[in-house]
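Every protein chain of the complex appears in place save one, which is left out.
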Amino acid sequence: MLGTGLIKGLAVTAKNLVGSYHDPARYTTLEYPEVKPKLPEAYRNFPFLVTENATDPMGTLRCVACQICEKECPPQCIYIEKSKDKKPDAAGKPQIYPAVFAIDTSVCMSCQICVEVCPFDAIKMDQEYEIATTDRFGALLLNREQLAKPNSYYHQIHPTEAVEVDARLAEERRAAEEKAKAAAAAKSAPKSAAPAPKPPAAPSAEAPKPPPAA
Amino acid sequence: MIAVAPTSDRFLEVAPLQLRDWFIGLLPQSLRWITSGLITVVAILAVFGLLFAYLTLAERKILGRVQNRPGPNRTGWFGLLQPFADGVKALTKEDVVPRDADQVLHYLAPVVLVALSLLGFAVLPFGRHLVPVELDAAVLYFFAAGAATELAVFMAGWASRNKYSLLAAMRALAQLISYELPLLLSFVPVVMLAGTLSTTEIVTAQGGWTGGWIPHWYVLTPWGFAGFVIFMIAALAESNRSPFDLPEAESELIAGHLTEYSGFKYALFFMAEYFGMCALSGMAVTLFLGGWQAPCAWLEFIPSYAWFAGKLLVLLLGFMWIRATLPRLRMDQLTRLAWKFLVPLALINLGTAAFWSLTAGWTGPLQLVRWAVALALVVTPFVVMGRRLTAGVAPRTYRYAAS
Amino acid sequence: MMIPALLLIAFVILASAGVAMVLRNLIHSALLLVLSWTGIAAFYLWAGAEFVAFAQILVYAGGISMVVLFAVLLTRPARDAELPVTPPTVLRIAAGLMASAMVGSITVMAVLTSHLVAPASARAPGLTVKDLGALLAGPHAAALLLVGVILTVALLGAIIIAAPEPAPRPEDQP
Partner (left out) sequence: MSALQLCLLLSSGLFCIGLTVALTRSNAILVLLGVELMLNAANLNFIAFWRFGGGSASAGVVFVLFSIAVAAAEAAIGLALVIAVYRHQRNIRLQEATRLKG
């Protein structure tokens, strides 16, 4: 009969109106500045640099300034200058490090290609979304100090992915050590310094897990 | 202002009048007559102005709650200061007038609209003793004043010299012509049964209770209920409210006749929309819901104007509920609904009311026959014509991409 | 009190009607005519014919004005062209003015020279809505029915006249 559909519709809205007062499922809006939304784990927007140690961020950057990401970046928003000297990394080996590492977030298109090409798991995607600023040029160009964030933070925002990365890195390190040990045992020659971790299989394992939301 | 002799002299009933009389008594004789009228006007403006302010807030809150969000809640406690913030914003905004606009009409349209939409309040009986103007043909006056409002909408749309505004103006005219008819026809049975066009007498005719519990409101009769529903549908269309807000279709006509208005003139249009809604709801309360009469005998201790206000608010909330639910009609659907459905139903309803009036003397088991016949006269045309209206329109099915 | 009010109302009626008729903008003319019709309703109120006044507003300001405006909008030649008001020829203006001046002078002279018995009482003859209803349904019932028939026929006729012609069927073509 004419009108039953109208009444059904009215019932739906009335249920929602009343339900919004007692049923959290019917009142899904968060009052943003006070209540922050819980982001899905797969959420990502801009890259950051992973450091091993929160107390000495500049000393323990995973980045070795190989400049692959700079070359791969489609909008070319990454700028890297290699250091002239070498510093010991987290494992204690001397490495080249980025003297300048800058990302222009106003140009970045959040494609995540830098993350996928990085052979050292040194650059990852962040979840920081409150990046509005009144300074159009300076504040959106992030430098090394602003980009560096500790591994613990990475664990916080992408837990499953970070565990995988850590496990893989530990595995690689162990394999490299074993290889070095074997080489040392085989040759027992003193020429076994700088076993740069270059197992060719490593980057292929980089493909990130499909987002859990799917 | 008041011609009714007080029949009920309880303190709360007469308090507003006594307050006014006390104040007028302080003035010199020559000023009393004009002050008495002015106080009425100021009281109506103040009450309905404030009601307008909080209706906008209530509407936004209700729409928000229906859509799983809280609505305005930042300005003041629970957003209670929001209307005033909006008012300040509207007042301080720049008033932009298009260069090619018809300057005079563009300026006049909102003013005329608000003035016309306020006229209707003059004859509404707000309480037992609270009738601003007693008129013999009050109902006719009310609808004559209401019929002219769409002229202002037309002026706004035409003066803006904007094609969307002009489309809105034409839509507004077509809509008014279409819905004036069911609106007028739907209350003719009330006039027939009450035998008067005066609003106070129509309310008086609905007084009394059966057994102290069931009020004699017209909405509780078969023809009265049908008339009430038709009246409310037509009132929705006349006050340009969703789902009949075609003149102001913000998604197709970029707000239609309001496109070229900004600042306080824009606020005036909104004020007029809410005033029109309040006036029509007040008329519906008067004609069908027993005006200021209490629903039960023992509830009469509550003053009459409180009952009127309560019924008015219920109807206004109904308006908002409908706005939150129903999508906008298409132009052809709008006019088809009016001409092919509401007008014939209203005409048949006239016959039903005539039958009801002729069989007023039936008692005992004949009373049941009377109810059955009247109900059949209301329900059968509704079902038959509803079927014709929706013939060929299958329930819409949706196909989603396979996930 | 009565006479000044009448003069004011007369001024509104005549001024708005007169200005409406010389304006080149058809929409302005129509809106001014609505004002004039409203002034006539005010005259009815002044004379004490409440019901007629409200009926006048309802029919003229609410109904006829809408139809007129609709017709104006539907018959506009182009979007930006001025509304279709072609200047009449001098001869026609002169002839028309002369004719109406003659009619006007005759009526005005008739009014001024006739011995109208104007009653001194300023009291309007009482006519409530109930009386009016009784009159319409009693002595004038036949006329009321006829008016109803006329309105229905007029409505149907208007629809038929204004309805677009159906597309010619191929078998109708020679």
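In this document, chain identifiers A, B and C correspond to the written order of the chains, with residue numbering beginning at 1 in each.
As a working rule, contacts are C-beta pairs under 8 Å (C-beta built on N, C-alpha and C of every residue); 3 or more make two chains touch, one makes a residue touch a chain.
Being a predicted model, the structure only gives us computed values, none of them experimental.
*Asks:* Which of the chains on display does the removed chain touch in the whole complex?
*Replies:* Hidden chain contacts in the full assembly come out as C.
*Asks:* For subunit C, which residues lie in contact with the unshown chain of the complex?
*Replies:* Subunit C touches the chain not shown through residues 2-3, 6-7, 10, 13-14, 17-18, 20-21, 26, 29-30, 33, 36-37, 40, 43-44, 47-49, 51-52, 55-56, 59-60, 63-64, 67-68, 70-72, 74-75, 77, 84-86, 88, 92-93, 95-97, 99-101, 103-104, 107-108, 111-112, 116-119, 124-125, 127, 131-132, 135-136, 140, 143-144, 147, 150-151, 154-155, 157-159, 161-162, 164-165.
As a convention for this text, only the chains that are shown with their structure count from here on.
*Asks:* Among all chains, which one's averaged Cα position is nearest the averaged Cα position of every protein chain shown?
*Replies:* Central chain: B.
*Asks:* Relative to subunit B, which chain has the most distant C-alpha mean position?
*Replies:* The chain farthest from subunit B, judged by C-alpha centres, is A.
*Asks:* With chain centres taken as the means of their Cα atoms, state the distance from subunit A to subunit B in Å.
*Replies:* 59
*Asks:* Centroid from C-alpha atoms only, then distance subunit B to subunit C, rounded to Å. What do you get?
*Replies:* Centres of subunit B and subunit C (C-alpha means) sit 29 Å apart.
*Asks:* Give the residues of subunit C touching no fewer than two other chains, as numbers and ranges.
*Replies:* Where subunit C is concerned, no single residue meets two or more other chains.
*Asks:* At least two other chains touched by the same residue of subunit A: list those residues.
*Replies:* none
*Asks:* For subunit B, which residues are in contact with subunit A within the complex?
*Replies:* Those residues of subunit B that touch subunit A are 62, 65-70, 73, 321-322, 324-326, 382-383, 386-387, 389-390.
*Asks:* Going by the contact rule at the top, pick out the subunit A residues touching subunit B in the complex.
*Replies:* 1-3, 6, 9-10, 12-14, 16-17, 20-21, 26-29, 31
*Asks:* In the complex of these two chains, what residues of subunit C are touching subunit B?
*Replies:* Contacts found on subunit C: 27-28, 31, 34, 38, 50-51, 54-55, 57-58, 61-63, 65-67, 69-70, 73, 79, 128-130.
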